[in-house]
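With one protein chain withheld, the remaining protein chains of the complex are depicted in position.
The first chain written gets the first letter, and so on, giving A, B and C; residue counts start at 1 in each chain.
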Amino acid sequence: MVQPRATDDAQPRAAEGMTAVVGGARIRVGIIGATGYVGGELVRILERHPNVRIIGLQARGREREPVGVTHAHLAGTGRTVDAALPEDIDAVFLALPHGAAASIVRDLVARGVTVIDLGPDFRLRDPADYPRWYGFEHPQPELLAQAVYGLPELHRTELAGLARTPVSIVGSPGCYPTATLLALAPLAREGLIEDLVVDAKSGVSGAGREAKPELTYSEINENVRAYGIGGHRHVAEIEQELGWLSGGPAARGVDFLPHLVPMTRGILSACHVRPVRPISQTELDALYRDAYADEPFVTVVAAPPSTKHVLGSNHCRVHVSADERTGRVLAIGVIDNLVKGAAGQAIQAFDLAFDLPETAGLEQLPLAP
Amino acid sequence: MVQPRATDDAQPRAAEGMTAVVGGARIRVGIIGATGYVGGELVRILERHPNVRIIGLQARGREREPVGVTHAHLAGTGRTVDAALPEDIDAVFLALPHGAAASIVRDLVARGVTVIDLGPDFRLRDPADYPRWYGFEHPQPELLAQAVYGLPELHRTELAGLARTPVSIVGSPGCYPTATLLALAPLAREGLIEDLVVDAKSGVSGAGREAKPELTYSEINENVRAYGIGGHRHVAEIEQELGWLSGGPAARGVDFLPHLVPMTRGILSACHVRPVRPISQTELDALYRDAYADEPFVTVVAAPPSTKHVLGSNHCRVHVSADERTGRVLAIGVIDNLVKGAAGQAIQAFDLAFDLPETAGLEQLPLAP
Amino acid sequence: MVQPRATDDAQPRAAEGMTAVVGGARIRVGIIGATGYVGGELVRILERHPNVRIIGLQARGREREPVGVTHAHLAGTGRTVDAALPEDIDAVFLALPHGAAASIVRDLVARGVTVIDLGPDFRLRDPADYPRWYGFEHPQPELLAQAVYGLPELHRTELAGLARTPVSIVGSPGCYPTATLLALAPLAREGLIEDLVVDAKSGVSGAGREAKPELTYSEINENVRAYGIGGHRHVAEIEQELGWLSGGPAARGVDFLPHLVPMTRGILSACHVRPVRPISQTELDALYRDAYADEPFVTVVAAPPSTKHVLGSNHCRVHVSADERTGRVLAIGVIDNLVKGAAGQAIQAFDLAFDLPETAGLEQLPLAP
Partner (left out) sequence: MVQPRATDDAQPRAAEGMTAVVGGARIRVGIIGATGYVGGELVRILERHPNVRIIGLQARGREREPVGVTHAHLAGTGRTVDAALPEDIDAVFLALPHGAAASIVRDLVARGVTVIDLGPDFRLRDPADYPRWYGFEHPQPELLAQAVYGLPELHRTELAGLARTPVSIVGSPGCYPTATLLALAPLAREGLIEDLVVDAKSGVSGAGREAKPELTYSEINENVRAYGIGGHRHVAEIEQELGWLSGGPAARGVDFLPHLVPMTRGILSACHVRPVRPISQTELDALYRDAYADEPFVTVVAAPPSTKHVLGSNHCRVHVSADERTGRVLAIGVIDNLVKGAAGQAIQAFDLAFDLPETAGLEQLPLAP
């Protein structure tokens, strides 16, 4: 799409005294899959975004239901799930299970709508990766080449102004890849990674809100377990982007092992790197400082970060250290899986696509303790 | 004090694109006790308040230490603990242990500074309550009469424009009294409470951040216990305000029992009321609807609320139900103890005192899951 | 039934070197509903009971499935769910939803089998209580009068040797009633309770292991909420037994409010009592000391107890205090809801019924931290 359409209804919201209209026109957005956890985070953040007007919410089987039924904490927004999205919409966020977005996206793009897909359907560039990792043939392989992998710290140039182009699709990254790639990008860009073990820990909200026997409180509490052994789907994204950064495929496959830990939000990705050559802490410090000095959402920290340092915010903290004894490099990334790992990052990409300040709507500081 | 002094440095912050200056002048505030949990919440919220400029932070023994040392999640603010507060300050928030604020407040008030004290030193109107409940003689009893109990839903008139009066002191309520009084105020105002049992549950952040053996994770996790049996100090506030609302002392003392439950934030106060006369659900509904219809931060809900519905926000949810079998009324209030129960409420009172919109800086929606 | 049938197969178990056969004969028991949380606790404890041989496990739809499929922690027992219970069985534990036990019990009793029902179907003596509280007509009202309410501290005489009587049915108490009645029994026996508010807090394992949206980790964690407002079913048991203890119905209905707190196990029941006459701490101390001096599983403690003091054990701790200010008495009981509140208590009653030492199989000390 070319131009965000102005909304003429900024009036009632201004009356709430809650948010200020910037420039007089708000971008009209919709959310499909609004009743899941990621959908809830999109509502929470976009509701307070100074340049956005939410004009439609969709969720299968929940038409005309107040949002507060599924998101009790958002009852105060007064919003209701809609039967359909309005025609005059500028952007749509999709928070759907894998395989569900592809056909919807085609139609939206044809209408000039910018699409930010938070599922995996537009993250992978090679169509062959879909049958391999997700078990389905991608129905719109031609759109894959046009989609942008929505990690702003890696693809900012492609995202900037994307809404002004004829085909505007963002494949918003997975939560594990976000924490992992931000931890590793400076090393990958220099081609320094010879061998890689990624051992990640996630809160359980990443598994979605569907009630499953293994996700009840009694099963998760006071418990930690590994899962996805032998090939979690997020490996595909990690390998794709590391390969792209380093200008060639990783010599050996990435060993990626995720764990479920008893917390609701947060991902910590510990990346154990064997470098192609010895590398000092001084060199690492310079490398990471240069990479992230100007990033509004990535901070390089000297002390090992913890997930609560970024809770509820779009921030990522990265730590890197050289281990003289083993010759390895350890890079750690922490994020809130539902914000920088999902809704927040999607909005960051959206901001770029619509030429807004990248931090618009995302200024909220982390919540601790 | 009479007029908020204009700051001439709104420029650099506007450049951050983070917050908009409203009206061109920000109120200059300081925080004393900035390194505790409540202090951290004051920094978190005031840092994004559109009408505020934090010009000083104090914390004993931590002068010149970056805020990120104690509040790792706030390292991004770049703030540092100051050795002293600047002279030209409009308002000071105090987050100190009981007994520590009284003398500081006298000096600040003499200089025309508005004081919002988040400790108990200015909550009780009767000087005799201090030796009785807190074990110290109040050093400035004459100031007690001039302080306003900072629960905006009960004392809005006294708070409005308070900063324009010669003596401007807010005694910001305790966390338990906030949840309890908001649950009970409509009944108390009508003189309907004959007998009262308040059974409250709190997350452990209310106990502060000092390391104590009984507050370690291993001791709190998978554990619930009652404490303060036979007279928690917050009873004093609850009885004072219920008496004030009903126009006379409660016939019998309030039976108040707090519990520590394994969570970080949140208070749920279950108020078991024996009413002076039978009262129907219909009457209760009307009573509560009328009381809270226009309140921006209090919502009456039909389903029993839970603490996570308000996490990280300044909201309070209240539920009331009549039990035909027992003839009792149950009123429940839930809040985030560090926001509506502390920092957020103090800022709400501050907003009123400075003639700002009551919601300024407090628009953040609750964070769930 | 009259005599526990001797088992001739103590041999193989002795070979395990795990448990010693006492007296040469083990009581042959079965568990129906073995795959729920209570069923799992029955297996865990009975597997190590020196006088028991588990000879059959049942669970609908899980026939021939290894127990480790549902109870991973019990995989080492090597047990499998059976298609049917053997004929020559001495006792059966039922851990079923309400309404499911009544007909099964009739058949078992007719065969001379001792039945310990952990559901509510045999707890209430008045058949009219079933339609009122549970919504079904009791199909075997004549058996109700013969069942014993299995709280050993209140009904030890009726339980002792029960297995030797023609009709041997134990209605094992609910978790909330257990904590509540043990906290209140000494007061109730003396007719000292005029008015009663019971405010209880439970871990979520009490809600069973079925996956429900409101019981996922993300919904329970960092959250507390009340439920069952206006009449939780356990009120029926509490009122029945308090009435029986005091020799008459409670003057006013019991105000009982349960809460779900973010932990897996444990119940704390805070009982706020308005006594019929003033009562001193000294009198309370003597009353409780006398009541529980010889009880192997109930300890009266001076400091407020917490649920972790009894985790994983069959113990109950009781605290009582007089509040001079309000004239009320506070009585607190804490238990592990799955042990003293379910499986452990059922085994304690079983031990009595079979003339075993009351502590047999229940010696395990609490697990902390």
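Annotations
Just so we're on the same page, a residue touches a chain if its C-beta (ideal position, glycine included) is under 8 Å from a C-beta of that chain, and two chains touch if they have at least 3 such contacts.
Model, not experiment: these values are computed from the prediction.
The chain that is not drawn here is touched, among residues A:A128, A:V224 or A:A286, by A:V224. Remark: the omitted chain is touched by one listed residue; of A:R48, A:R265, A:H315 or A:K340 this is A:R265.
Within the entire complex, the positions of subunit B that touch the omitted partner chain are 37, 203-205, 209-213, 215-222, 262-264. With the whole complex as reference, residues 17-20, 37, 40, 44, 47-48, 71-77, 205, 209, 221-222, 264-265, 299, 301, 303, 305-306, 308-313, 315, 357, 359, 363-369 of subunit C touch the missing chain.
Residues of subunit A that touch the chain left out of the display are 195, 197, 199, 201, 203, 218-219, 221-227, 229-231, 252-255, 257, 259, 261-266, 268, 270, 272, 274, 304-308, 311, 321, 323-328, 330, 332, 369.
In this text, only the chains that are shown with their structure count from here on.
Shared numbers divided by all numbers used gives the overlap of an interface; between subunit A and subunit B this overlap exceeds half, so the copies present the same residues. Set against the Cα centre of subunit A, the chain with the most distant centre is C. Mean C-alpha position of subunit B lies 42 Å from that of subunit C.
Each chain gets a centre from the mean of its Cα atoms; for subunit A and subunit C, those two points are 48 Å apart.
Centre-to-centre, using mean CA coordinates, subunit A is 35 Å away from subunit B.
Those residues of subunit B in touch with two or more other chains are numbered 221-222, 264-265, 305-306, 308, 311, 369.
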